[in-house]
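Here the complex is missing a single protein chain, while all its other protein chains stay put.
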Amino acid sequence: MSDEVLDSPAPAEQLYGCVVTYSRGEKVIHASRENYIATLKKAIDDSFTMCTDLTAVDFLTYASTNRQLPSGISDERFEIVLNLISLERRERLRLRVQIAEGESTLPTAFDLFPGTEAMEREVFDMFGIQFEGHPDPSRILMPEDWEGHPLRKDFSVGRIPVQFKGAPS
Amino acid sequence: MALVRDVLDDGLGGLEHNFLTGRIEDLVKWSRSRSSWAATFGLACCAIEMMGTGAAHYDLARFGMEVFRASPRQADIMIVAGRVSQKMAPVMRQVYDQMMEPKWVISMGVCASTGGMFNNYAIVQGVDQIVPVDVYAPGCPPTPETLIHAIETLHQLIEDGEIMRRRAATGAGANVHITEIAAGATTTPIVLGVR
Partner (left out) sequence: MTSNLITATPAATGEGPQEMRSRSELTAKEVLREVGSVLRMSEKEASELTSSPVENDEEQTMVINMGPQHPSTHGVLRLMLELQGEKVLRCKPIIGYLHTGMEKQAEELTYMQGGTNVTRMDYVSPLNNELVFSLAVEKLLGIDGDIPERATWMRMLLSELNRMSSHLLFMATNGMDMGAVSMMIYGWREREEVLRFFQKVTGLRMNHNFIRPGGLAADLPAGWRDDVLTILEGLPSRLAEYDILMTNQPIWRERLQGVGVITAEEAVALGTSGPILRSTGVAWDLRRDLPYLKYKEVEFDVIVGSYGDSFDRYAIRLNEIRESMKIVYQVLDKMPSGDYRIQDKKVTPPPRARIDESMEALIHHFKIFTEGFKVPEGEVYVGIESPRGEIGCYIVSDGSPKPYRLHMRAPSFVNIQALPHMMRDGLIADAVAVISSIDPVLGEVDR
């Protein structure tokens, strides 16, 4: 398990029309914004009926330049990550979609997986990525009039300096 | 100051019935401290410890506090148990405003007292920015012994009248810091009434 190749093997493996890579032994497929919904539909037909997680990553300050994406996928600032489960075959599958900063929208997965309603709202709240066709695109964790998207890398943690008792000021 | 005086020393001496005499202020303070009801304001992990303190093993009922009123109109003490987020802050102020005087606030846990380990955009760094706090109980979460120590400190302050003096001095809450009692510690002598 620990000596799994981090980069994908040379002739790219394909699944549902997307390139497959392996990350620490877990199967990951890389879709594009255009074939995202079609890929999800193919996955559902292939028994991946449960979407356990939909989240996003902001790669703005990523330290390394090598994001280990397969050739043909250009790396963008945001990445949407879905984790799917097949109850019949007892398998997990991860799906990653690159989202550019200028066009930070993606069609919603709500029609296929209603459980992603709250997850997509959280991604919108924390990252600012809009989901087209979402029934209720509003903030879910922050107050409705909050400005900014907290989990973006250019949003600071908001730490206030702490003065400890007895410390020299 | 004793509430039960010897009949012969008393000005009303020679009486055969049992009387309890005292100043009304003292009786009122005594009854306030012995029967204060807490408003349910359990937010996070500290709420679990607060419920554990009210349960059979640590038993707040012996201090008159087993009743946790959901309606702030019927509550005396607001034990802020847990971290207060930005969205919750106005709700908390509203609940505090709905409580009737006299009301006291115990800030339970480090998240309520100072923001705790969460020094970030989402957590109010100390509920004393929103409501005046009378007793701060440290711990993450405070053990039931610490919470009982905080409650008993508050009760003692109420009974002495000390709390009103302190409040007049600070202009806000009584601002009493207690020390944490470690879980499962052997009995520690606690001296109340000494700050």
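Chains: A and B, in written order; residue numbering restarts at 1 for each.
Here, a residue touches a chain if its C-beta (ideal position, glycine included) is under 8 Å from a C-beta of that chain, and two chains touch if they have at least 3 such contacts.
Here the structure is a predicted model, which is why all the values come from computation and not from measurement.
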> Touching the missing chain, which residues of chain A?
Replying inline: 1-3, 6, 23-24, 26, 40-42, 44-45, 49-53, 55, 57-58, 62-64, 66, 68, 81, 83, 87, 90, 92, 94, 110-119, 122, 126, 135-136, 138-144, 150-151, 155, 157-159
> Can you name the residues of chain B that touch the chain not displayed here?
Replying inline: 40-45, 47-49, 51-52, 55-57, 68, 70, 82-83, 85-88, 91, 95, 117-118, 120-123, 140-141, 143, 183-184
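Here is the rule we use: only the chains that are shown with their structure count from here on.
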> Can you give the whole-Å distance between the Cα centres of chain A and chain B?
Replying inline: 46
> Touching chain B in the complex: which residues of chain A?
Replying inline: 142-143, 146, 150, 155-160, 162
>> Considering only the defined contacts, which chain B positions touch chain A in the complex?
In response: 86-87, 114, 119-122, 125
